[in-house]
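In this view, the complex is presented without one of its protein chains, the others remaining in place.
Our next item is chain A:
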Amino acid sequence: MSLFKARDWWSTILGEKEEFDQGCLCVADVDNSGSGQDKIIVGSYMGYLRIFNPHPVKPGDEVQPEDLLLEVQLREPILQVEVGKFVSGTEGLHLAVLHCRKLCVYSVSGTLGNVEHGNQYQIKLMYEHNLQRTACNMTYGPFGGVKGRDLICIQSMDGMLMLFEQESYAFGRFLPGFLLPGPLTYSSRTDSFITVSSCQQVESYKYQVLAFATDADERQETEQQKLSSGKRVAVDWVLNIGEQALDICVVSFNQAVSSVFVLGERNFFCLKDNGQIRFMKKLDYSPSCFIPYCSVKEGTINTLVGNHSKMLNVYQDVTLKWATQLPHIPVSVKVANLQDLKGVIVTLSDNGHLQCSYLGTDPSLFQAPKVDSREINYEEFDAEMKKLQKIIKEATKTQDILPKSEKHRDLIVTAEVSPSLDAESQAIDSEVKAEAVPSVTVKITIQSRVTAQKPNLAVCVQAPLAVTCDQFVFDDLEPDSSETVVLSVFLKGNCSPSELEGNCMVSYNIPTGIPKVAQCNFRLPLRLICFPAQPSKAANHKLTIDTNKPPISFLTIFPDFVDPSEDDQANVLGFQFLTGSKTTLLASKTSQRYRIQSDQLEDLWLITKELTLRLEEHFKKQNCKDFACTFSGSIPLQEYFELIDRHFELRLNAEKFQELLSERAVQFRAIERRLLTRFKDKTPAPLQHLDTLLEGTFREVIALADAAEENQANMFQAFTKLKSATHLMIMLISLWQKLSTDQVAILEATFLPLAEDTPELGWEETVDAAISYLLRTCLSKSSKEQALTLSSQLCMPKDTSRLKKNITLFCDRLAKGGRLSLSTDSAAQQATVMPGGCATIPESDLEERTVIPGSTATFPSHGQIAKQKSKP
C-alpha cells in the first residue's frame, strides 16, 4: 500500500514468453566506454543476451531502436550474467555468462559509426569452461586478495563450489551438509564465501580453508574422508537465522561499516563481519529481491526491497523511508547510472518487463470504479419516493402486507389422500409394536400460474405420525405448469396421534423477489391408526352423544370398518388402535344416542371426532341442515386432571434430571481439571483414584442422560395424550354449551397454545394464564375481579392445583351462562392490547404478558440513541 508509484523513466518488454530470474540482470559499463555510464545486461532462460543503453529524450519516452546495443541468441539458457575483470592481462571489464553446463567470458566492444544508430556492438568469446556439474549460480571477486583481477566461483546444484582463476580451473570443493543451493556471495574484507544452507543457517567459508581442503574431484575418497576430521571443509562462522534466504549481499560504503545483508523469506537481516546480527526487521509481506545501495546518513545503510505485492520499499536500516508501487513483481533490482542520471532503479520481472524508474511524488491515483448512478431526475424520484412512502405507510398500518385474494392465487397446492391404504406398507423405522403398520399415500400437486422461483414443499404431520419424505425442492416453475409428488404417511411413534390432520406448504419467490407461501390441509383416514376389532362391553370411560336425528346404521357411516356380511355390527363397532388399546362405539337402537367407551380417556377423542364428522357429512349429503349433536353428561374433569398430573410429573422429573446432569457435569469438569494438573506435573504424583472417579462420574452422566432421554420420550407421549384429551374436552364443552364457532376458536386458543411444550414454557402455565385472563375478563362476575394482578413472567408452577381450580371454575362459569368473547364491554380496555383473534399465544418467555392500560399520553423522548458504530 503506498501513496506513490515509481515514475517510469524508460521501460521495455523483452521477448515473448521468456523467463527471467534473479541472476539475469546486471548493470555495468560493460563496453569499457569510460564514461561512467552503466549499460543494462539481461540474459534470459531462453538463451537471449541483450544489452541496453537507455537514453530517452524525456522520461517515459518510447524505446528507441538504438537503445538496444546488442541482442544475441546464445543457444543455451542463461542462468546468470556478471561483469568483472575476468581476463588476465587487462583490467578491462568483461562479461561472464553462466549456462547450465558452461561458463563463457566475452568481451563487449563497440565501433562508433558516423551517426548514433550506426554504432556497432559485438561480443567476442574470450574463453569458456565446460562444467562437469550443473551450475546454479556464481559469484566473483578478488579471491585470496589478488589485485586487479576477479576470480569466479560457481555453485553447482549438488553443492560443489568450482573456482576458476580466469582461464584456468583452480579447484572444486563440496560444501558440507548440502542439500539445495542457497544464495552465494563473496566478502572481500574477510576473504570468504557466504551462503545460506538448507539448515537455515548463514555460513561463511574462508577462501583459504577451501583452498587447502581436499580436492573434491576425487569424490569417492572425499566421501570417506569427510567422516574423518581435519580434511573437511571447516566453516568459519555460522548464524542460525531460522529461515531460507532469497538473496545475500555484502556491502561496505564509506560512511558505514561493512555488513552482510541477508534477505530471508520473512525477515531481513543485517549482520556484522563476524556473523552477529546488527539489526533485523520482520517483513509483513513476501519479499522478492533487494539491494543495499548506498549510505545517506552516517552509520546507516539504505536498502531497496521489492516484494510480491508489486511494491518497492526503501529502508534506512529498519525505518521505512519510502514505499512506491511498481507495475510488476520484480525478480531483480539494481541501481544504475544512466545518461547522467544517477541512481536509476532498474527492475526486471520474471516475464521480461524491464523498467528504469525513479522515485517521485507521482501519486498512484487509485481509480475507484464508478458507482453505477443514473442521472437524477429529482421530480421523478420525489414522485416515486412519495409513492413508496405511501405503500410503506399502508403496509405498516394494516400489519398485513400481502393482499388476500383467494380467488387469484398464483400458485395452488392440493393434497389428495388415497381412499384406501397402501397395498404394500411404506412404513419405515416404525416403533409401533403391531404386526403390520399400514401407510396411506398422499398425492400433492402444485399448480402454478406464474413463474415461481425456488419452490420448496414442506409436508408436515403431527408426531407420532410421520411421512416418508417431508421436504421437496423443485426447479423453478414455469407459468401454467405443475408438479406432483407422492408420499406416504404412517404411524411412527408408539402412541396414538392427537390429530389426523396433515399440512403441506409451498414457499416460493415470485420473479420480483417477494417470497410467498401457499398451503393446504389434508385429513388422514382413521384406518391408518386403527382397525376393526371385537367390541368389548365393559370400559372405564363412557361418553354419550345426543343427536336430534334417528341413529344411522354403522354400515352406512363406517363402511370401511364394518364387514357387510355381519349384521350385528350395525349398531356396535369395535376399534383397535395400532398401539393396542380398544374403543367401542355403540348406537342406541331406540334413542337418538351414540355411546363411545374405552379404558383410556384419550382414546375416546379420535373416535368421537370421527363419529361427529361422519354424521355431519352423512346428513349434509341428505340435505338435512338442522342436524346437531349435543352432550349433556358431566364433563369428565377428574380423569382429565389425572392426565394433566401425569404430564406435570414428567415435567418435574425432567427438571430434576437437568439439575442432576448439570451437577454431575460440574463434578466431571472439576475432576478433569485436577487430572489435567496431575498429568502436566513434571514429577508425576499418584492419581489417587481420580481416574476411577472420572470414569464413575462419566458413567453417571451417561446414565443420567439416558434416563433424561427416556423421560423426554415419555413426556412426549404424555403430552400427546393430554392433547387428545384436551381436544375431547373442547369438543365436549362446545357440544355441552352449544358454543358458536367463534367461541370454540377462543376455547381452542386457550387450551391448545401454538407454542411447543418446552421445559422453560410448558403447557400448564400457558393454559393457566390464558384461563385466568378469560376468568378476569369476559367470565368475571364482578368488576372487582378485573383488578389485574397477573405475574409478569410465566414460570413453571409448583403444582397443578391452581390450574385445576381454574379449569373447574371456568367450566362452572360457562355452565352458569358465561360467554366467551374478547370484546365484551367489560373487557374492552384490555382487549385493545391483544392482537388478532387468538387471545393468548405467548411466543416466548421474553414477551411479557402484562396488560397495561392503553396510555395515549405523549411520551417525551428521553431515550438515548445508541452510538454509531464503525469498524474499518
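Here are a few things to note about the model shown:
Here, contacts are C-beta pairs under 8 Å (C-beta built on N, C-alpha and C of every residue); 3 or more make two chains touch, one makes a residue touch a chain; residues count from 1.
Note that in this section contacts and distances are computed from a predicted model.
The unshown chain of the complex is recorded in UniProt as "TTC8 protein", chosen from "Ribosomal RNA-processing protein 43", "COP9 signalosome complex subunit 6", "Glycerol-3-phosphate acyltransferase 4" or "TTC8 protein". Across A:197, A:600 or A:821, the single residue that touches the chain missing here is A:197. The chain not shown here is touched by just one of A:7, A:102, A:206 or A:266, and that residue is A:266. Only one of A:88, A:120, A:134 or A:740 touches the absent chain when the whole complex is considered: A:134. From the set A:55, A:281 or A:449, the residue in touch with the chain omitted from the display is A:281, counting the whole complex.
Contact with the undisplayed chain is limited, among A:125, A:180 or A:624, to A:180. Residues of chain A that touch the chain left out of the display are 1-3, 15-19, 21-22, 45-47, 73, 75-77, 79, 100, 134, 136, 157-158, 177-181, 197-200, 240, 242, 244, 246, 265-267, 277, 279-282, 284-286, 288, 308, 317-320, 323, 329, 331, 350, 363-364, 366, 368, 371-373, 389, 392, 662, 665-666, 669, 672-673, 676-677, 680, 792, 833, 846-848, 852, 855-872.
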